[in-house]
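Once you've had a glance at the structure underneath, I'll fire off some questions.
Excluded from the complex is one protein chain; the other protein chains are retained at their positions.
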Amino acid sequence: MLSHERNFTRSELLAVMTARMLEDGKTIFVGVGLPMLAAALAQRLHAPNITIIFEGGVIAPEIKPGMLPLSTNEVRAARKAVMLPSIDDVFFYQQRGYIDYGILGAAQIDKYGNINTSVIGDYEKPRVRLPGSGGANDIASTCSRVIVSTFHEKRRFVERVDFITSPGYLHGGNTRREAGLIFGGPYKVVTDLAIMGFDEESKAMRVEAVYRGVRIEEVLENMGFRPIIPDEVGEIEPPTDEELKILRSIDPDRVMLR
Amino acid sequence: MLSHERNFTRSELLAVMTARMLEDGKTIFVGVGLPMLAAALAQRLHAPNITIIFEGGVIAPEIKPGMLPLSTNEVRAARKAVMLPSIDDVFFYQQRGYIDYGILGAAQIDKYGNINTSVIGDYEKPRVRLPGSGGANDIASTCSRVIVSTFHEKRRFVERVDFITSPGYLHGGNTRREAGLIFGGPYKVVTDLAIMGFDEESKAMRVEAVYRGVRIEEVLENMGFRPIIPDEVGEIEPPTDEELKILRSIDPDRVMLR
Amino acid sequence: MRWNVDVRTFREWAERKDKSPTPKLMSLDEAVKRFLRNGAVVAIGGCLYSRTPMAAVHEIIRQGFRELTIVRNLAGFETDLLLVSGCLRRLITSWCSPGYAWGMSRVLRHYVENALAEFEEWSHLGIGLRLKAAAMGVPFLPTFSMLGSSIMERLGIAEMTCPYSGEKLALVPALYPDVAIIHANRADAYGNIQIDGYTHMDKDMAQAARHVIATVEEVVDGDEIRRSAERTIIPFFCVDAVVELPFGAYPSECWGRYEADFSHIASYQQRVDERGIEGARSYVSENITGVSSFMEFLSKVGVEQLLGRVRAFRNVVA
Partner (left out) sequence: MRWNVDVRTFREWAERKDKSPTPKLMSLDEAVKRFLRNGAVVAIGGCLYSRTPMAAVHEIIRQGFRELTIVRNLAGFETDLLLVSGCLRRLITSWCSPGYAWGMSRVLRHYVENALAEFEEWSHLGIGLRLKAAAMGVPFLPTFSMLGSSIMERLGIAEMTCPYSGEKLALVPALYPDVAIIHANRADAYGNIQIDGYTHMDKDMAQAARHVIATVEEVVDGDEIRRSAERTIIPFFCVDAVVELPFGAYPSECWGRYEADFSHIASYQQRVDERGIEGARSYVSENITGVSSFMEFLSKVGVEQLLGRVRAFRNVVA
């Protein structure tokens, strides 16, 4: 959208668009930062019955606006939870099929939805040693539907990731299943410009919709590879005043809305 | 020993002799009945620091005399325990190597210490369907030292068990290890006539000692196979008055001393 | 392959479950009617005399289900009742007996020795690992248990050599019950379940099963669960039905509430000793099919007897 129309930041845009992807009544594997904000926002909008699950070992906490946790393993994250299982148990719920959505970020993501959060450059002597997988690999491997939520930047959207921390569709086609990953896979990629999905056959990334005012050229200019552009690309309404108001009330100190 | 000397029953004799086998400071996997009595007795005699573990999920209970549990999964068995883990966890402690002794009974036992508590006769249409393994197979497979505590009867000591519920040394020699059972194995067989062990090479049962007054012929007459009889067979003192007094005080209603 | 473990289908059970936190309170009658089928694989929680969901066992018998496969690590008295009522075709267990005081089950012997029911025998940990594998979402788990035994040979369990250690291990196939029935101390209406005392295999069982019916001593407010979240062992999204049923485990025990009533089991056993299968059937017709509900059965047992068991529990832990 044109910048003079915008009354929100990129972070706010990403949080709102991610929130919109979450279906009511589902269980969501959530990390700190924008994913948590998105889930908390969705709960206060169209999806009051989603359940937040944190890898630290927390089921269904009530995140208190203005008291946001900085990790998934702390008292603020566990506030009023119904259960505090071990970390392994959380991942077993997921491997068993009980976790519907997982939200991941990405330092790099390629056209088949493979994600790198490990190293930029060579593994043994990397140019940048990133924090690593955490639960992201597990979510990418066994969660039912993975939403990747990231800024739309050329350095992030690369032809081929340096390291597959969290597998998407690997080399496309049937290669994910052939590797033994019989469940899940990337569902949508939500950015601050567009919503993307994956082609059913080739599993290559495909633009599904752009936000109102965003030109498709803008989407492509900010990617290191060319995604599939279908004949019809949808258009999505920008964040509403209500969405923004509630989002900002959840993080009034802008701890995560940086 | 001569019956006119005896001021105790067969059950009492077996309980006392089993108790004497237990080393202080060790963890003991115990079932109900005589094994429990033996462990409780040992605790009050030479082994105050043994820890009783029940498969129902109980670590270090304080069994109250006169209030004996009828199973390993009930409040009387869990009295004043320090931990109540899941059933699997108890077996994982054992598989990990944390359980030193296990005490098993036997409907049939053969010369290599294999135990049957499953079926007499054909498996599909058995002559007698016995209760089954319970935790006995697991104890026989992964406990560090297994003590078999059973009455010395011809129908129990058979050349070859009808069904190996709980593996001993299988076909003797190295066959237990070759089957993958790299830990533990039968340590002693305690009966109401004798204490037996297993030959280091052949793994065949070997008489180590008889109780004072028991003739070796009596031992052999009550077995369906011939164990190894070494040149020197030890002699063991009968239960002392103190042992019997304490044993009877643990089970004053003779619930288990039947 | 006898142990075909179709993880994809079983995972779909979990994926398709309604995971919204909606109240699941219903009557036992309705819960059993809704989730059981003839031929179903039904896992029964607790262990031997501990937290056996006895009310649900009664209801299964009353509703007359047939050809059930029952999964229970240590099976007791309730197995006799299911057998003589014609409900049970196959028992997956490691051990079955009315208990130490009574030795072998005459009823079980009759059914199994005459090939009227199948006894599928595993080690105790074997049953635990079958449920744990399913709960973890993997098709098998490795163990040293059962190696070299006739149990392993009869079942035809696969073994493998570990690529790291070179050791041989038995691979225990996952078991995904159609229904798990658990008796617990408390739950909220959504099905967040808390168990006091030993938890046996109930957690894995619930996580493994397609449907979970929980009978509980007490339904509590959701806030009470949130204040004691550390004690929750089964989360609401695994659970399909919550039924409030105080004394729902009687005559087995419920830790924290009442001790088992061995005199009740003894009186059942006396019927069997005297009249065999017919004795067991007379117990069923008098206490289960001859009454309209578990509450009516409890009324026959009587307040004094029940409260005596409550006192007995307190007496033991004191």
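Order of writing sets the labels: A, B and C. Residues in every chain begin at 1.
Throughout what follows, a residue touches a chain if its C-beta (ideal position, glycine included) is under 8 Å from a C-beta of that chain, and two chains touch if they have at least 3 such contacts.
In this text the structure is predicted, and so the values were computed from the model without any measurement.
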Partners of the unshown chain among those that are drawn: A, B, C
Among B:Met67, B:Met83 or B:Val128, residue touching the chain not depicted: B:Met83
Selected from C:Phe140, C:Tyr283 or C:Phe313 as touching the chain missing from the view: C:Phe140
Footprint left on chain A by the chain that the document does not show: 32-33, 55-58, 64, 67, 70-71, 73-76, 78-79, 84-88, 91, 95, 118, 123-138, 140-142, 163-167, 170, 175-176, 179-183, 255-256
Contact footprint on chain C, counting only the chain that is left out: 1, 3-7, 137-144, 158, 160, 162-165, 167, 169, 171, 173-174, 196-197, 230-231
Touch residues of chain B, complete complex, unshown partner: 24-27, 49, 51, 59-60, 62, 78, 80-85, 92-98, 100, 142, 144, 182-183
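Following the convention adopted for this analysis, only the chains that are shown with their structure count from here on.
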Steps needed, at minimum, to go from chain A to chain B via contacts: 2
Chain at maximum distance from chain C, centres defined as averaged CA atoms: A
Chain pair whose interface holds the most contacting C-beta pairs: B-C
Chain nearest the overall C-alpha centroid of the shown protein atoms: C
Between chain A and chain B, centroid-to-centroid distance (C-alpha), Å: 58
Between chain A and chain C, centroid-to-centroid distance (C-alpha), Å: 40
Separation of mean Cα positions, chain C and chain B [Å, integer]: 29
Contacts with two or more other chains, residues of chain A listed in rising order: none
Sequence positions of chain C contacting 2 or more other chains: none
